[in-house]
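Structure first, commentary second.
All protein chains of the complex are present and in place, except for one that has been dropped.
After this line comes chain A, so read on.
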């Protein structure tokens, strides 16, 4: 668990981070969201002491990290950078093996771990002897992720990890990212300026402005219970899409009609968000999709029924 309290960092006369406090539970993904200059990256970098805070405290698993040896601390925290930061003079294998080498793992253990990660990240073994410049942007980013994960750190810090990728590649990696079981166990703090990315990947979002957290909460909380106009305006532009992303089928469950035509397609989980559910209509070309809740109740619903449920759900939300 990460516990941050009253963090302050001043550069010259500007307060980059102005008294930030938050907690992240084990296995949770928190997105620090905001425009450039809002202090989100500075906050992130204080967590592995790339930047030393002026005041405030940071505890990771009840240990005050400001009292730890910074190098030992960093070896235990995975870090993924926007432009991947791979060493251009190291091969892919050497890049991934940096932290194991610092931790003085033996070669067999390192090799075993690298092979394991390669499979999980859909990387080819042939890439191991290549240099980063010989790979595509998506591949480089996966290797950056492998490098951060190799020593299996409980905490992962990600600074705009997908910012340098094109939209298609980014969407693909987002999918892989969510599917990777290796990440599900980790406590992740993700910095992004991309609202959609935050909504798609994070359990909770801390929306920042001028060095402060304006609101922290689940995507739905931010969307439907914005604390002030700043939050509302920030999300306004892509509102509909964000809502589709934020609302899960389980949220709409009570508004969905029971019964309906049973089809043979497999039932989908109610943990699915509305956006993904809508996509199913496109892929399956069926009139209806089936969803199954945690109590194994199955409902078959059509596109129109889904949209009607959404409209009902919206009217029940507290007015903005």
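Note that contacts are C-beta pairs under 8 Å (C-beta built on N, C-alpha and C of every residue); 3 or more make two chains touch, one makes a residue touch a chain; residues count from 1.
Quick note on the criterion: contacts and distances are computed from a predicted model.
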Chain left out of the displayed complex - its UniProt protein name, from "ABC transporter permease subunit", "Copper resistance protein B", "Chemotaxis phosphatase CheX" or "Formate dehydrogenase subunit beta": "ABC transporter permease subunit"
Among A:86, A:149, A:188 or A:201, residue touching the chain not depicted: A:86
Where the complex has a chain not shown, which of A:9, A:40, A:147 or A:299 is the residue touching it? A:147
Sole contact to the chain not displayed, among A:8, A:66 or A:98: A:98
Write down which of A:74, A:127, A:186 or A:245 is the residue touching the left-out chain. A:74
Suppose we count only contacts with the excluded chain; which residues of chain A make the list? 48, 50, 71-77, 79, 81-89, 98-99, 102, 131, 147
